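A selection of the complex's chains, in situ.
Letters A and B mark the chains in the order given here, with residues in each chain numbered from 1 onward.
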Amino acid sequence: MSSLVRYRILPWRRSFSQSVRLREIKSISELPNRTLPQYRETNNHGLLSLQWPSPPRNVLLTKKNNTPAITDSLVEYANHIHSTYPSMNLILEPHAAEEVHSQLAFPVFTTTEPASTTSPTTVSDKTDLISTLGGDGTILHASSLFAHTRSVPPILTFGMGTLGFLGEWKFKEYKRAFREVYMSGASDAYASTTSPLTSTSPSPPYPTTPSYSAIRGKAMGKTRNARILFRNRLRVGVFSPTGTRINTPTPTTTGDTYALNEVIVHRGSSPHLKIISVYVNGRFLTEAVADGMIISSPTGSTAYSLSSGGSIVHPLVPSLLLTPICPRSLSFRPLVLPANTPITLRLSEKNRGREVEVSIDGVRISSGVGVGMEVRVLGEEMRDRLSGEWCGGVPSIVRGVVGTEEKEEDHWVGGLNALLKFNYPFGEEA
Amino acid sequence: MSSLVRYRILPWRRSFSQSVRLREIKSISELPNRTLPQYRETNNHGLLSLQWPSPPRNVLLTKKNNTPAITDSLVEYANHIHSTYPSMNLILEPHAAEEVHSQLAFPVFTTTEPASTTSPTTVSDKTDLISTLGGDGTILHASSLFAHTRSVPPILTFGMGTLGFLGEWKFKEYKRAFREVYMSGASDAYASTTSPLTSTSPSPPYPTTPSYSAIRGKAMGKTRNARILFRNRLRVGVFSPTGTRINTPTPTTTGDTYALNEVIVHRGSSPHLKIISVYVNGRFLTEAVADGMIISSPTGSTAYSLSSGGSIVHPLVPSLLLTPICPRSLSFRPLVLPANTPITLRLSEKNRGREVEVSIDGVRISSGVGVGMEVRVLGEEMRDRLSGEWCGGVPSIVRGVVGTEEKEEDHWVGGLNALLKFNYPFGEEA
């Protein structure tokens, strides 16, 4: 993410003006504003049901880099979306846009500046739906594009051969998966209406609000809605000894960074132990002498925290994990705390050596960190205080649909067994 | 608990009729019915505030057995309650009643049958407040008296020299502690009223409803309410291979048993591994080959589960812990699941040997268990579905009062450090 090629607007404009008007790269500022979905509770063990008020229009596609097979899949996927859902607009990250736009017979949208610097707000202003092609790293990256956004769009993730615990779908399912998400919440009444609006609609550039009634034969039944697993994030603030906020990637971003997995404080390249004071609810809990400390979300419980000896915590347990990394103590057991517990890690002045690593979801904060620094964390609130509406977390689209007769899969339990080899039995293979 | 001396009503009646009318033992059936408190949310990290609609009248005192010093404390405590709060009635367990009633100048109440067999409903029908003198074992025992009761009275616990992680108060604080609980929720208005009702009131044995206005000078201010930590219990059902329920201690009790710490399935005295199938949400999760399995509440996370390698989970994290005991696998990491997840342990037919131990909160289920048996667990619901009122869990009275200026202690964090020696630092003592 940090190595994003800097977006150069001119060449693309040029390609635009030359000939292939359709292969151009446009700015997302031209897109209609974001459509916010709603989430209804179901009696399916904490999963929610996705409800679009009107069909989504802008989908952000992200992919793993430097993997030609995945780039090919992206092109195939983009073509399918464009041809089947012509009113959809595709947003790509700048380097991906540059890489594939010439293979697409229609325009794509991108940020005029690298997504991670000046215009993340823009991406989050325009994106109705996210879809990723890659492993967990790609999902973490997509999530990081919304690291300063309270309300993340629903995310449809395709594992691409690479191991992924967070990924839900196989790429070969992309048609069905996209349709389910697109249609989720569409009422039958509208769907059966036969007004052929599709052809007439696009008095350019884009219809203000498309309607499901325009989508003939695409109804899926009232109850066949996409299932959503809300993944709690952490709200992370990193502060210098003088109290200045450090975790501000761009001049325009302010406030806390949302992390999907975890934030860590670590000795980094220093070969010596770090001394970290831990405060819980504003009170001193303990002084860790260790390689480092992890504050993890339940989602992150199967990532770094697991490697450091933490428990596996289901993503629907509203909690924070405090897991030490190689503590110089026999009695530092990992803790699981309520999600609304404020936790602070303070890099004690006792440390010799100034160096320290602070990383959020595997991305290192490169400057400003040092002795006296504080990392302050709180689980994000999942509902709006006033309306009670769901508005936090990363709404992850889970395989299977609400109310379906077919045996629903439980991705999380499945992942424990298939990916993490949980309680893998002793004995020789058959 | 299982060895409770069988209550003989006759001798007590006799002692009654003889002379010392006040030292008699009466049946709890004579007591007024239970007063149910309410619990209000506070902004104190998940703690609630206790609100009596009218002063509590019946307090159940339990104590550790075979410890003379604690028996003495019980007598002192009982005398204090009786003299300071004359409208309070004291309930004791049969063996304790028999042991101490001759040292008390007033009647005590007890169940006419051992609390754990035919009349637990009676105890729970009459008890407004529980108070324990002893360690964690005493609290577990007191809780077991309400193991078939949905709504447990608030519990005020005194550690008595013995190590206790669940205990909150030191015995020397008993006057202040009892007063805080007794007064909790009393409004200033009433308290300032000076009608001297105390003396006149008790004509028919017990006043229907005492009033705080009768308690001169005892007001504590509207906000100085006792703080409550709701400890989630497990709902445990044990079923024979034919589906018959086994966990029914008495003919009159039905339904699930509530556990405060955990339920375990264990090889017991058989020197061989057990094979236990684990189902989560109705689906097969894994087959444990192990000494046993623990399903624990967050409260139990510092008990057996901790010894077996489980994480420490704060009692306010709504969750269940699934922790293996000595699993024959390198990859069976403890799991933390949402509190509303149904979990089943099934003792596989593959087991050689019939013997197995099933224990709830350290008390073994002595008969009926064996191969094919199932243990079904669910976290209890904490609120009534209709009213939304708090009604599950064990309402534990936490040290410190709501809204006090003085620095509140956090018992849980304190206990980690002081009792569990959490992250105890290396190095020689000063």
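Basically, a residue touches a chain if its C-beta (ideal position, glycine included) is under 8 Å from a C-beta of that chain, and two chains touch if they have at least 3 such contacts.
No experiment lies behind these values; they were computed from the predicted model shown.
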Subunit count for the whole complex, all chains sharing one sequence, 2 displayed: 4
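To be clear about the criterion, only the chains that are shown with their structure count from here on.
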Chain B partner contacts - residues on chain A that touch it in the complex: 45-46, 280-281, 283, 285-289, 298, 301, 306, 310-314, 316-319, 321, 324, 327-338, 340-341, 410, 413, 416-417, 420-426
